[in-house]
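What follows is a set of notes on a single structure, which appears directly below.
Heads up, one of the protein chains got dropped from this complex, but the rest are sitting where they should.
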Amino acid sequence: MADLHFLASPARFRRLSQRVLPSLAFATVLMLAFGLYLALIQSPPDYQQGDTVRIMFVHVPSAWLAMAGYGLLAALGASLLIWRHPLAALMARAAAPVGAGFCAVCLLTGALWGRPMWGAYWVWDARLTSMLLLFFLYLGHIALSRAYDEPERGDRAAAILALIGVINLPIIKFSVDWWNTLHQPASVARLGGPSIHPSILVPLLWMAATLFLLFVLLVLLRTDTEIDRRRLENAEVQS
Amino acid sequence: MLRRRHMVPFLLEVADLACRRGGRPVFERLSFGLAAGELLALTGRNGSGKTTLLRALALLVRPAAGTIRWQGKDVGAEPETWRGRLAWLGHLEGLKGDLTVAENLDVAERLRSATRPDAERLSAALAAFDLAALADRPIRTLSAGQRRRAALARVVLSGASLWLLDEPLNALDTAAQAGFRAALERHLAAGGLAIAATHTELGFAGMRTLELGSPA
Partner (left out) sequence: MNGFAALVARDLRLVWRRPGDVAVVLAFFVVATTLFPLGIGPEANVLVRIAAGVLWCAALFAALLSLDRLFASDHEDGTLDLLLLAPWPLELAALAKCCAHWIVTGLPLAALAPVLGVAFGLEPEVLLALAATLLIGTPTLSLIGGLAAALTLGARKSGALLALLALPLCVPTLIFGAGAIEALATGGDFGAHIAILAALALVALATTPWAIAAALRQAGE
């Protein structure tokens, strides 16, 4: 039954990923090079934030990817628990540290941006705090999936956690917003079109696309590694 | 009208059952049937999958393949009805150390059937394993053999159709073993079924044996 689903079997996934990975890596490097040119050289400094605004070209996409990454974990968790896709477990194991990494990048760049702008590395801003809690959720997922002698047990426990976590994320976000109203209004996704100047928006979206590719690349690479690792472990059990 | 003599129909039918653990098959293509009043002994070396098979039959472990049918119906379709037909004795007794023998039997029966066992059945189950004198002792003060007897009394009390027993004779002395045999005989004579994983000879006439393969 599981074979009916696209990419359900790890072996087929491997064949496909081997074919895709080199060109994906190449594309990511090219896009990153051009994205850095756009972000660091071509785009003008902000009239208020000066050169600090360039941090946003990494900070904002990292935040998006960190949130999307947790959504991915939940989707993979559902597919593991409902359809028992063996690949979903391996991919979740691969994706969680990547998502946590983007979350950490978001927090670090937020702190670096906050120092000149707010005068402090850390401010209990609602969005930063939500991101910090998301980071904790990632840590829990990573720790739980690796806390069992039988890796399959950890995979399924982490899958349940991801599903509950994704239900709770909006609630956490809402309560943190309530708790702290000291935050800037979201500007990119605001109703009535973006209010950001195109000279900033273009590099931002370009970097978002680049980091998205980087995310996919890292997850695929790490999934490959997880497949190898699981095979080795099973081989050890059988020998 | 002449009725053709036919085999007693199987109540429990297991077909092509396979279980995996940690990506490794424990057993594969396992098939057997069991009719009313029959006892099946599971034998095989450590790690051959006796416990896994019992857990799969109880739907505690999801099999990788195969079917388990009761009266021709797949038991997974109505798992709660199926669980209601089972009495379980694992390698752990399933008794609370801080509760007395009688309290343990009482609460186990209420969890199983949502009814309080009447005093008569309770004392009969206790008597079957010579536990009447120990009824008000907390489990934690009992010896291993006495705990095993209390767990067996819980199985007898359940009145379930199918007993799933993992090493029922563990830690039992000769008198207790005789008590267990008598209780099992009564259960089978009343049309019950039992599957017992064991490495000790149960010594029942008409008992069937299933030897599980022994991967290294």
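Chains here go by letter, A and B, matching the order in which they are written, and residues are numbered from 1 within each.
By our rule, a residue touches a chain if its C-beta (ideal position, glycine included) is under 8 Å from a C-beta of that chain, and two chains touch if they have at least 3 such contacts.
A quick note: this is a predicted structure, and the numbers were derived from the prediction, not measured.
When the omitted chain is restored, the residue from B:G47, B:G66, B:G94 or B:G145 that touches it is B:G94.
Contact with the chain not shown here comes from a single listed residue; of B:L60, B:A132 or B:A175, that residue is B:L60. Check B:T67, B:S113 or B:T198 against the missing chain and you find that the one touching it is B:S113.
The chain not shown here touches chain B at positions 55, 58, 60-62, 80-81, 83-84, 86, 88, 90-99, 103, 107-108, 110-115.
In the full complex, chain A touches the hidden chain at residues 81, 133, 136-137, 139-140, 143-144, 147-149, 153-154, 156-157, 160-161, 163-165, 167-168, 171-172, 174-176, 178-179.
To be clear about the criterion, only the chains that are shown with their structure count from here on.
Computed from the mean C-alpha positions, the centre of chain A lies at a distance of 49 Å from the centre of chain B.
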